[in-house]
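A protein chain is absent from this complex, but the other protein chains hold their places.
Let's turn to chain A:
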Amino acid sequence: MNCRSEVLEVSVEGRQVDEAMLALLHTILLHRSTGKFHYKKEGTYSIGTVGTQDIDCDYIDFSFVRVSSDELDRVIRKAVGEFKDAMGNGTDGMGQISLEFYQKKKSRWPFSDECIPWEVWSIKVNVVNLANEQERQICREKVGEKLGEKVINIVEVINQHEYLPKMPTQSEVDNVFDTSLKDVQPYLYKITFQITDTLGTSVSTTMRRLIKDTLAL
């Protein structure tokens, strides 16, 4: 099975990074979350109800819908906050934050469980610095429009049904879903990010070069 990979690109101002990332990640997670499963006897199960919430952005002319789950929101905000800190405050730069949905495949001892991604969303972010308030106002509107286009892209991709993990039995539900939350149940996911400095090189590449140079001395 091939993992489906989608790339989204946005250019934002420094203070818009949080909201732009939250908007896109929550839109994806809205489609990849279900209600809590309640297994009954005879292999049947019932599903809880997913609520939704409208969120208005402060720095972008944009509103989006997220799952009504404060726990999930806290997890996503924490990841986005770390990404923004890594990007640096108020500086130009490029970075990429990835939301990866995966399945766990049990392996025999001594091997650890294997994580097999089945869908990866990569959001490339280009942070720009703006000189004056007029540019910022224009940026508010333009970024809002861009995010709207990205939401439509996400929706179009998700509705082209390709692969979704099969609904698991009760014993295997933790291999497919994140059952740690009380109110909703997203598919197993992880968020990673990668920062690129203004020279276009990634931080990891720079570190590797430094170490090599040090060893060469």
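Convention: a contact is a pair of C-beta atoms (placed from the backbone, for glycine too) under 8 Å apart; a residue touches a chain by one contact, two chains touch by 3 or more; residues count from 1.
Assume contacts and distances are computed from a predicted model.
The subunit not displayed here is recorded in UniProt as "Autophagy-related protein 13", chosen from "AP complex subunit beta", "T-complex protein 1 subunit epsilon", "Autophagy-related protein 13" or "U3 small nucleolar RNA-associated protein 4 homolog".
The residue touching the chain not shown here, chosen from A:S11, A:T34 or A:Q194, is A:T34.
Shown as candidates are A:D54, A:D85 or A:E133; the residue that touches the absent chain is A:D54.
Per the touch definition above, the residue from A:V10, A:I76, A:I158 or A:I191 contacting the chain not shown is A:I158. Even with one chain removed from view, chain A keeps its contact list with that chain: residues 27, 30-31, 34-36, 38, 46-54, 56, 61, 63-65, 67-69, 148, 151-152, 154-156, 158-159, 161, 167, 182-184.
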